[in-house]
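Note sheet for the following structure.
Apart from one protein chain that is not included, each protein chain of the complex appears where it belongs.
What follows is chain A.
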Amino acid sequence: MSRPAARRPAPKGEYIETDSGNKVSRRSAITGTANITLGGRTVIMADVVLRGDLHSTRPVPSSSGKDVTPTSISIGRCTVISTGSVIKPPCKISRGQTHYYPIKISDNVFVGPNCTISAISISSHVHIGANVVIQPFVIIKENVKILPNTVVPANMIIASGSVVGGQPARVVGEVGEGWGVSGGGSGGGLGVGGGGEEKWVEGGDLRELVRSIK
């Protein structure tokens, strides 16, 4: 990606905050912004690449007659895309033509640093570890944990409640019943679970994490 050669120091902090609470890093590389929707309170960290320009080229039947901008990436609420991750809509070559398909990421999804994501759909409460590669047309259901350094092969469907790891990915376990439950209001203070220093739980509500990112 070509970034402006002379990168000016960000005068007002790292993130641009939108009206709906989305926080987008000034150092992220986003193309085709018209084709990207963010649900609100979603964080796009530095060096994230969103390829919104790779949208579906098929004619969209529009009811009102005017041009409808096709959506290529839609991200839900309270989703965090960590540094260095790439989100690229999946494509298929059919009859010599490349067709892109929209990618849908749901609410409360955590994408770790340096991931490459080409899934067709990622449901809510999914935790994706660092350096994960998700190949085209993967479908990930709710409450899934993807361990770091996993390569999810193309067209794989991951049923809800699975823990997935390996190269290629295979289901290695199930998340416990308490997945994403923050434990009776952990209140202030320190974090819980595997969430590092922050006050949030893997697979749980990421609102606290989003709030803490400034």
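Everything below uses one rule, namely that a contact is a pair of C-beta atoms (placed from the backbone, for glycine too) under 8 Å apart; a residue touches a chain by one contact, two chains touch by 3 or more; residues count from 1.
Everything below uses one rule, namely that contacts and distances are computed from a predicted model.
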| item | value |
| --- | --- |
| Undepicted complex member, UniProt protein name, chosen from "WGS project CCBQ000000000 data, contig 00058", "GPI transamidase component PIG-T", "Protein NBP35" or "Dynactin subunit 4" | "Dynactin subunit 4" |
| Residue touching the undisplayed chain, where the options are A:C91, A:V171 or A:I213 | A:V171 |
| Options A:I30, A:V80 or A:M156, residue touching the unrepresented chain | A:M156 |
| Residue in contact with the excluded chain [from A:S82, A:S106 or A:N143] | A:N143 |
| Where the missing chain touches chain A, by residue | 95, 135, 141-143, 147, 151, 153-163, 165, 168-173, 175-179, 181, 183-194, 196-197 |
